[in-house]
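To start, the structure itself, in C-alpha coordinates.
Only one protein chain is missing from this complex, and each of the others stays in its spot.
And then chain A:
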Amino acid sequence: MQPEMQSSELNVSVLLSVGAHPKTARSRRADQDAKALELALSLPKARVAAIHAGDAGDEALRQYLGMGLPALQVLPQPKEADVVPVLVDYLRQHPATLVLTGGKAEQGESSGMLPYLLAQELGWPVVPRVAAVESVGNGKAAVLQALPRGQRRALTVSLPCVLCIDEAAPAPRQSAFALGQRGKIEVLSAAVTTDSERADWTVQPARKRPKRLKVVKAKTAADRFKAATAKASGDGGQVIVPKTVEEGAEAILKMLKEEGVLR
(Lines give C-alpha, C1' and ligand atoms only; values in the text may rest on other atoms or scores of the structure.)
Protein backbone atom coordinates (compact mmCIF):
# COMPACT_ATOMS: atom_id res chain seq x y z
CA MET A 1 0.00 0.00 0.00
CA GLN A 2 1.23 3.45 -0.87
CA PRO A 3 1.75 5.83 2.07
CA GLU A 4 0.18 8.80 0.24
CA MET A 5 -2.99 6.85 -0.25
CA GLN A 6 -3.60 6.60 3.44
CA SER A 7 -3.84 10.36 3.81
CA SER A 8 -6.44 10.84 1.10
CA GLU A 9 -9.07 8.43 -0.03
CA LEU A 10 -9.27 7.38 -3.61
CA ASN A 11 -12.50 8.10 -5.44
CA VAL A 12 -13.28 5.29 -7.84
CA SER A 13 -16.30 5.33 -10.10
CA VAL A 14 -17.28 2.07 -11.73
CA LEU A 15 -19.58 2.20 -14.73
CA LEU A 16 -21.79 -0.86 -14.80
CA SER A 17 -24.03 -2.15 -17.55
CA VAL A 18 -26.47 -5.00 -17.78
CA GLY A 19 -24.96 -7.92 -19.61
CA ALA A 20 -26.51 -10.78 -21.51
CA HIS A 21 -25.65 -14.43 -21.58
CA PRO A 22 -23.91 -15.16 -24.89
CA LYS A 23 -26.15 -18.13 -25.72
CA THR A 24 -29.48 -17.54 -24.00
CA ALA A 25 -29.35 -13.70 -24.03
CA ARG A 26 -30.72 -13.75 -20.49
CA SER A 27 -29.75 -10.60 -18.63
CA ARG A 28 -26.98 -10.96 -16.06
CA ARG A 29 -24.14 -8.91 -14.64
CA ALA A 30 -21.79 -8.10 -17.50
CA ASP A 31 -18.62 -10.12 -17.25
CA GLN A 32 -16.08 -7.36 -17.77
CA ASP A 33 -18.07 -4.88 -15.67
CA ALA A 34 -18.17 -7.35 -12.80
CA LYS A 35 -14.40 -7.69 -13.11
CA ALA A 36 -14.09 -3.90 -13.02
CA LEU A 37 -16.21 -3.79 -9.86
CA GLU A 38 -14.14 -6.58 -8.32
CA LEU A 39 -10.97 -4.61 -9.07
CA ALA A 40 -12.46 -1.44 -7.57
CA LEU A 41 -13.60 -3.24 -4.42
CA SER A 42 -10.18 -4.78 -3.95
CA LEU A 43 -8.33 -1.46 -4.28
CA PRO A 44 -7.08 -0.38 -0.86
CA LYS A 45 -8.58 2.81 0.62
CA ALA A 46 -10.93 3.30 -2.28
CA ARG A 47 -14.34 4.92 -2.03
CA VAL A 48 -16.28 3.09 -4.72
CA ALA A 49 -19.26 4.63 -6.46
CA ALA A 50 -21.12 2.44 -8.92
CA ILE A 51 -23.16 4.04 -11.68
CA HIS A 52 -25.52 2.47 -14.14
CA ALA A 53 -27.12 4.40 -16.97
CA GLY A 54 -30.20 2.52 -18.10
CA ASP A 55 -33.25 0.81 -16.72
CA ALA A 56 -33.37 1.07 -12.89
CA GLY A 57 -35.78 -1.85 -12.62
CA ASP A 58 -33.50 -4.47 -14.14
CA GLU A 59 -33.08 -7.43 -11.79
CA ALA A 60 -29.53 -8.06 -13.02
CA LEU A 61 -28.37 -4.92 -11.19
CA ARG A 62 -28.98 -6.79 -7.93
CA GLN A 63 -26.15 -9.14 -8.89
CA TYR A 64 -23.72 -6.24 -8.65
CA LEU A 65 -25.15 -5.25 -5.27
CA GLY A 66 -24.68 -8.85 -4.19
CA MET A 67 -20.94 -8.44 -4.62
CA GLY A 68 -20.83 -6.27 -1.51
CA LEU A 69 -21.77 -2.91 -2.93
CA PRO A 70 -23.95 -0.93 -0.47
CA ALA A 71 -25.67 1.20 -3.11
CA LEU A 72 -25.88 1.69 -6.83
CA GLN A 73 -26.65 5.00 -8.55
CA VAL A 74 -28.87 4.71 -11.59
CA LEU A 75 -29.26 7.37 -14.23
CA PRO A 76 -32.54 6.33 -15.84
CA GLN A 77 -32.17 6.09 -19.59
CA PRO A 78 -34.31 4.39 -22.23
CA LYS A 79 -32.77 1.72 -24.43
CA GLU A 80 -32.26 3.94 -27.47
CA ALA A 81 -30.59 6.76 -25.54
CA ASP A 82 -27.01 7.95 -25.94
CA VAL A 83 -25.59 7.55 -22.44
CA VAL A 84 -22.32 9.45 -23.01
CA PRO A 85 -23.60 13.00 -22.28
CA VAL A 86 -25.38 11.99 -19.09
CA LEU A 87 -22.34 10.09 -17.81
CA VAL A 88 -20.06 13.02 -18.65
CA ASP A 89 -22.36 15.33 -16.68
CA TYR A 90 -22.40 12.94 -13.76
CA LEU A 91 -18.61 12.56 -13.72
CA ARG A 92 -18.16 16.34 -13.89
CA GLN A 93 -20.42 16.79 -10.87
CA HIS A 94 -18.95 13.87 -8.92
CA PRO A 95 -15.23 14.02 -9.55
CA ALA A 96 -13.43 10.70 -9.50
CA THR A 97 -9.76 9.81 -9.69
CA LEU A 98 -10.29 6.53 -11.44
CA VAL A 99 -13.15 5.57 -13.71
CA LEU A 100 -13.35 1.84 -14.35
CA THR A 101 -15.42 0.37 -17.15
CA GLY A 102 -15.62 -2.89 -19.03
CA GLY A 103 -14.15 -3.08 -22.50
CA LYS A 104 -17.34 -3.69 -24.43
CA ALA A 105 -21.01 -3.91 -23.55
CA GLU A 106 -22.81 -7.19 -23.99
CA GLN A 107 -25.93 -5.50 -25.32
CA GLY A 108 -26.62 -2.82 -27.88
CA GLU A 109 -23.98 -1.71 -30.36
CA SER A 110 -21.14 -2.98 -28.11
CA SER A 111 -18.71 -0.84 -30.05
CA GLY A 112 -16.42 -0.31 -27.05
CA MET A 113 -16.47 3.44 -27.77
CA LEU A 114 -17.90 4.64 -24.45
CA PRO A 115 -14.63 4.85 -22.44
CA TYR A 116 -12.91 6.62 -25.33
CA LEU A 117 -15.74 9.14 -25.73
CA LEU A 118 -15.84 9.77 -21.97
CA ALA A 119 -12.07 10.30 -21.90
CA GLN A 120 -12.26 12.61 -24.89
CA GLU A 121 -15.04 14.69 -23.33
CA LEU A 122 -13.37 14.85 -19.93
CA GLY A 123 -9.87 15.32 -21.37
CA TRP A 124 -8.51 12.35 -19.47
CA PRO A 125 -6.20 9.57 -20.66
CA VAL A 126 -7.76 6.18 -21.34
CA VAL A 127 -6.07 2.79 -21.10
CA PRO A 128 -7.77 -0.24 -22.64
CA ARG A 129 -7.37 -3.92 -21.67
CA VAL A 130 -6.27 -3.37 -18.09
CA ALA A 131 -5.64 -6.62 -16.23
CA ALA A 132 -4.55 -5.22 -12.87
CA VAL A 133 -4.03 -1.93 -11.06
CA GLU A 134 -0.77 -2.22 -9.17
CA SER A 135 -0.60 1.08 -7.35
CA VAL A 136 -2.23 4.51 -7.31
CA GLY A 137 -0.45 7.51 -5.94
CA ASN A 138 1.60 10.63 -6.68
CA GLY A 139 -0.85 11.55 -9.41
CA LYS A 140 -0.06 8.37 -11.28
CA ALA A 141 -1.51 4.91 -11.56
CA ALA A 142 0.64 1.90 -12.37
CA VAL A 143 -1.38 -0.63 -14.31
CA LEU A 144 -0.79 -3.91 -16.10
CA GLN A 145 -2.18 -4.17 -19.58
CA ALA A 146 -3.15 -7.53 -21.05
CA LEU A 147 -1.56 -8.34 -24.38
CA PRO A 148 -2.44 -11.20 -26.68
CA ARG A 149 -0.84 -14.58 -25.85
CA GLY A 150 -1.13 -14.04 -22.12
CA GLN A 151 1.59 -11.40 -21.98
CA ARG A 152 1.45 -8.30 -19.78
CA ARG A 153 2.76 -4.76 -20.21
CA ALA A 154 3.39 -2.31 -17.39
CA LEU A 155 2.11 1.23 -17.94
CA THR A 156 1.88 4.33 -15.82
CA VAL A 157 -0.99 6.71 -16.43
CA SER A 158 -1.48 10.17 -15.04
CA LEU A 159 -4.59 10.62 -12.91
CA PRO A 160 -7.50 11.09 -13.34
CA CYS A 161 -7.99 8.45 -15.99
CA VAL A 162 -10.40 5.97 -17.52
CA LEU A 163 -9.41 2.31 -17.36
CA CYS A 164 -11.16 -0.39 -19.39
CA ILE A 165 -10.94 -3.72 -17.64
CA ASP A 166 -10.13 -6.75 -19.77
CA GLU A 167 -11.23 -10.38 -19.62
CA ALA A 168 -7.79 -11.19 -18.21
CA ALA A 169 -8.50 -9.35 -14.93
CA PRO A 170 -9.10 -11.52 -11.84
CA ALA A 171 -12.45 -13.29 -11.79
CA PRO A 172 -15.22 -11.42 -9.95
CA ARG A 173 -16.37 -12.61 -6.57
CA GLN A 174 -19.56 -14.56 -6.29
CA SER A 175 -22.73 -12.54 -5.95
CA ALA A 176 -24.78 -13.16 -2.77
CA PHE A 177 -28.50 -13.12 -3.44
CA ALA A 178 -29.65 -11.79 -0.06
CA LEU A 179 -27.03 -9.08 -0.05
CA GLY A 180 -28.20 -8.10 -3.50
CA GLN A 181 -31.80 -7.83 -2.36
CA ARG A 182 -30.79 -5.65 0.61
CA GLY A 183 -28.65 -3.28 -1.47
CA LYS A 184 -30.04 0.12 -2.33
CA ILE A 185 -30.70 1.30 -5.86
CA GLU A 186 -30.72 5.10 -5.90
CA VAL A 187 -32.45 6.54 -8.92
CA LEU A 188 -31.11 9.96 -9.89
CA SER A 189 -32.68 12.35 -12.32
CA ALA A 190 -31.05 12.56 -15.71
CA ALA A 191 -31.65 14.20 -19.06
CA VAL A 192 -32.17 11.91 -22.04
CA THR A 193 -30.36 12.35 -25.35
CA THR A 194 -31.80 10.04 -27.96
CA ASP A 195 -29.38 8.40 -30.33
CA SER A 196 -31.32 9.18 -33.50
CA GLU A 197 -28.60 7.98 -35.89
CA ARG A 198 -29.17 4.35 -35.23
CA ALA A 199 -32.96 4.51 -35.56
CA ASP A 200 -32.97 3.18 -39.12
CA TRP A 201 -30.21 0.61 -38.76
CA THR A 202 -31.35 -2.96 -39.20
CA VAL A 203 -30.70 -5.44 -36.42
CA GLN A 204 -30.83 -9.17 -36.93
CA PRO A 205 -29.49 -12.20 -35.09
CA ALA A 206 -25.85 -12.86 -35.87
CA ARG A 207 -25.48 -14.87 -39.03
CA LYS A 208 -22.76 -17.47 -39.11
CA ARG A 209 -19.92 -16.01 -41.09
CA PRO A 210 -19.04 -17.83 -44.27
CA LYS A 211 -15.88 -19.85 -44.03
CA ARG A 212 -13.19 -18.57 -46.30
CA LEU A 213 -12.60 -20.82 -49.26
CA LYS A 214 -9.19 -21.54 -50.64
CA VAL A 215 -9.41 -20.07 -54.11
CA VAL A 216 -6.87 -21.31 -56.62
CA LYS A 217 -5.91 -18.56 -59.00
CA ALA A 218 -4.21 -20.51 -61.74
CA LYS A 219 -3.75 -19.17 -65.22
CA THR A 220 -3.38 -22.47 -67.01
CA ALA A 221 -5.31 -25.72 -66.94
CA ALA A 222 -2.18 -27.59 -65.89
CA ASP A 223 -1.81 -25.40 -62.81
CA ARG A 224 -5.45 -25.84 -61.86
CA PHE A 225 -5.13 -29.58 -62.30
CA LYS A 226 -2.06 -29.63 -60.11
CA ALA A 227 -3.77 -27.56 -57.44
CA ALA A 228 -6.76 -29.90 -57.44
CA THR A 229 -4.86 -33.16 -57.34
CA ALA A 230 -1.49 -32.54 -55.74
CA LYS A 231 -1.14 -33.57 -52.13
CA ALA A 232 -0.27 -30.62 -49.96
CA SER A 233 3.10 -31.75 -48.77
CA GLY A 234 5.33 -29.88 -46.45
CA ASP A 235 8.62 -29.57 -48.22
CA GLY A 236 10.35 -30.71 -45.07
CA GLY A 237 12.68 -28.63 -43.04
CA GLN A 238 16.31 -28.86 -42.19
CA VAL A 239 17.37 -32.15 -40.63
CA ILE A 240 20.53 -32.13 -38.56
CA VAL A 241 22.34 -35.24 -37.40
CA PRO A 242 24.75 -33.60 -34.98
CA LYS A 243 28.15 -35.05 -34.22
CA THR A 244 27.97 -33.69 -30.70
CA VAL A 245 24.86 -32.70 -28.77
CA GLU A 246 26.22 -29.16 -28.42
CA GLU A 247 26.08 -28.75 -32.17
CA GLY A 248 22.39 -29.65 -32.22
CA ALA A 249 21.64 -27.40 -29.25
CA GLU A 250 23.40 -24.52 -31.03
CA ALA A 251 21.16 -25.00 -34.07
CA ILE A 252 18.02 -24.95 -31.91
CA LEU A 253 19.17 -21.93 -29.96
CA LYS A 254 19.89 -20.08 -33.20
CA MET A 255 16.35 -20.65 -34.42
CA LEU A 256 14.85 -19.63 -31.07
CA LYS A 257 16.86 -16.41 -31.19
CA GLU A 258 15.76 -15.72 -34.77
CA GLU A 259 12.13 -16.13 -33.79
CA GLY A 260 12.62 -13.93 -30.75
CA VAL A 261 10.95 -16.24 -28.25
CA LEU A 262 13.88 -16.31 -25.82
CA ARG A 263 13.14 -13.65 -23.27
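Here is the rule we use: a residue touches a chain if its C-beta (ideal position, glycine included) is under 8 Å from a C-beta of that chain, and two chains touch if they have at least 3 such contacts; residues count from 1.
Note that in this section contacts and distances are computed from a predicted model.
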Remark   = Among "Electron transfer flavoprotein subunit alpha", "(2Fe-2S)-binding protein", "Ion-translocating oxidoreductase complex subunit G" or "Helix-turn-helix transcriptional regulator", UniProt's protein name for the complex chain that is not shown is "Electron transfer flavoprotein subunit alpha"
Key: Selected from A:Arg47, A:His94 or A:Arg152 as touching the chain missing from the view   = A:Arg152
Request  = Using the touch rule from the top, list residues of chain A that touch the missing partner.
outcome  = 19-20, 22, 25, 104-113, 116-117, 119-120, 125-129, 142, 144-145, 147-158, 161, 197-198, 201-207, 209, 212, 215, 217, 219, 234, 236-242, 245-246, 248-253, 255-256, 259-263
